[in-house]
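Moving on, here comes chain A:
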Amino acid sequence: SSASTSGGSSKEQKLIIAMSAANIPVPDTYPTEGYEGMRFVGYQLYDALINWDLTNPDQPAQLKPGLAESWEADADDPTLWTFHLRSGVTFHDDTPFNADAVIFAFDRILKPDSEYYNAQIAGSSASSLRYIKTYSKVDDSTITIQTTQPYSFLPYDLTGILIASPEAIKQYGKDYTSHPSGTGPFKFKSMTQGQEMVMVKNESYWDGAPKIDTIILRPVSDPSARLAALQSGEVNWAEIPPTESIDLLKNSGFQVLTNTYPHIWPYVLNVQDGPWKDKRVRQAANYAIDREGMSSALLNGAAAPATQPVYKGHSWYNDEVEPYTYDPEKAKHLLAEAGYPDGFQTTFIVPTSGSGNMWPLQMNEYVQKNLKAVGIDVKIESIEWQTLLSSFVQGFPKDREVGAYNISLPTIAPNFYSNFFATDSILPNGINVGGYSNPEFDATIQKAMESFDTEEQNTYLKQASGILAEDAPWLYVVHDLNLRALSPNIKGFIQPQSWFADLTTISIE
Partner candidate 1 sequence: MTGFIGKRLLMLIPTLLGVSIVVFLMLKIVPGDPVNSILPPDATETERAAIRTQMGLDKPIVMQYLLWLGGVLQGQLGDSVVRRLPVADLLLPALGNTILLTCAAAVFSFLISMVIGVFTAYYPKSKLASIFNGLSLAGIGMPNFWAALILIGIFSVMFGWFPSSGMKSVDGGGARDLVLHLVLPTIAAALASLGVMTRMIRSTVSGLLKQDFVFTLQAKGCSSFTILRHVLRNGMPAILNVAGLQFGYLIASSVLVETVFSWPGVGQVIYQAISQRDFPVVQAGVLIIAVMFVLINLVVDSVHAAMDPRVRQS
Partner candidate 2 sequence: MAELLEIDNLITEFSIRKQWIAAVRGVSLELKKGSTLVVLGESGSGKSVMLRSVLGLKPSGARLSGSIKLAGDEMLSKSAKEMERIRGGRIAMIFQDALSALDPLYRVGDQIIETIRSHERVNFSEAQRRTIELLRRVGIPSPEERMRAFPHEMSGGMRQRAVIAMALACNPDLLLADEPTTALDVTIQAQILRLFKEIQKDFGMSIVLVTHDIGVAAEMADDIAVMYAGKIVEHGSAGQVLSRPQHPYTQGLIGATPRKGQTGRLPTIPGYPPLITEMPHGCSFASRCPKAGPGCREQTPLFVRYDEDHGAACLLLEEKLQAEF
Partner candidate 3 sequence: MLNEQMLATAHNNFATAEPSADYAMEVHDIAKTFPVRNMLGRRTGGVSAVDHVSFKLPRQQTLGIVGESGCGKSTLARLVMRLIEPDQGQVLFRDEDLLQLGKNGVKDMRRHIQMVFQNPYSSLNPQLSVLDNIAFSLWANGGGKAEARSEAHQYLEAVGLPRTFADRLPGSLSGGQRQRIAIARALILKPEVVIADEAVSALDKSVQAQVLNLFQDLKSALNLSMIFISHDLHVVEYMSDEILVMYLGRVVERGPAHRVFANPLHPYTQALLASAPSVDMEAPPKPETLLKGDLPSPLNPPSGCRFRTRCPLATERCALETPVLRPFGQGQEAACLLLKEEEAASIPPSLINHS
């Protein structure tokens, strides 16, 4: 093939990634293009105080020290945290990393009156900043953070705040995104709008230089096009190829990778109004879905059944509750019990794209068919992801019946529980859009938040998962498996249980 290129043969090792995003992420400290931008640009160019450990494929990614070597909450005042910063780290522009850089990063998103305040990044990081009250520099390698309440999830939140070189930001101002500078394993080299971004390895990365020399990101939004690009050798890494191509790819020697990770593809049910108010109805729907058929047949193994917010094997997964099985009879029974022996009609609003939406409409169609079989007649309204988000954050329409939003979500950080299910997050105070409220759940989450012992915290979160499984405020369908395909010559990549990926371990043969 005339168009073949693969970085392996020569000395220069090139990793060419076909992203599913339609565009190159903007390389600021909160890149665009969602978590894919974080994955390929954010965590490659920058570090946070606390990073993700992406080296163990067998358990959900854990936190690990990033630019902070260690941290602790004050035993007497659990709202006061101290972070000990790593020394000897320099930014890509050769300026040193220190406490000032961290303070600058916080100022940039938390202090609206500071010169370099950036509202858009602030907005993007908002959910990570919600519990931070104050922060201050103690010395060059120490900072403290005061939270608004005892909040043990803070380290998770801090993974979302990337630290950039203050000098670079000051120097380039608005043009910073053409000269981004972090401490990450890769350095920015160049970017062509709509076409590609080139990053090169940071030889002096504090955690060991990456093995490959160059990463090239290409936005290829069409799954088939990604497949074609991989097959023709134009790229050696393709995110989410068409699920149907898995066997084909495997047979031709490509590495097809999947792994569970904190992602869920659910329906957020409207539990305040209409039939879904009744727990039995919600459970019935959960029993009506053939998750196995969806994940192994429709999606060809690129998804795993979901019966709780998190997947089996996750430390927050509650294996004491009976998981929902495919049991249409039981579903019908429950419906009859709830007073809907003949089922009912409802509308689901679903997106046409989004993470985990490998075949968005087909997946919804499949659920539609399952629910129809037990009498729940679903009308699907498919709208664009952005429209869906707008609609979602405004809650369910008041003037007509809408039973659910299909919205795929990350379940990385434990604050996910409070954000989506806690009573005090009900609209408009938060985005508990369905209006689910259970005091027992609220109490459990509060305890988790105030518990600074990981084991104990996990116990509470498991309990919370159990309650959510039983109450079924959501219709749990599948967990995405982060399908990606790599050329045979890519070695050393570990598919972690995470949204993100460690590209430093990779080499190309």
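To be clear about the criterion, a residue touches a chain if its C-beta (ideal position, glycine included) is under 8 Å from a C-beta of that chain, and two chains touch if they have at least 3 such contacts; residues count from 1.
Regarding candidate selection, all candidates are chains of the complex that A comes from, given by their letters.
Here the structure is a predicted model, which means the values were calculated and not measured.
Of the numbered options 1, 2 or 3, all belong to the same complex as chain A, but only candidate 1 touches it.
The residues of chain A lying in touch with candidate 1 in their complex are 1-3, 5, 7, 14, 16, 22-23, 26, 28, 32, 119-120, 123-124, 126-127, 177, 192-196, 216, 218-222, 224-225, 228-229, 231-232, 234-235, 384-387, 389-393, 407, 409, 416, 419-420, 428-431.
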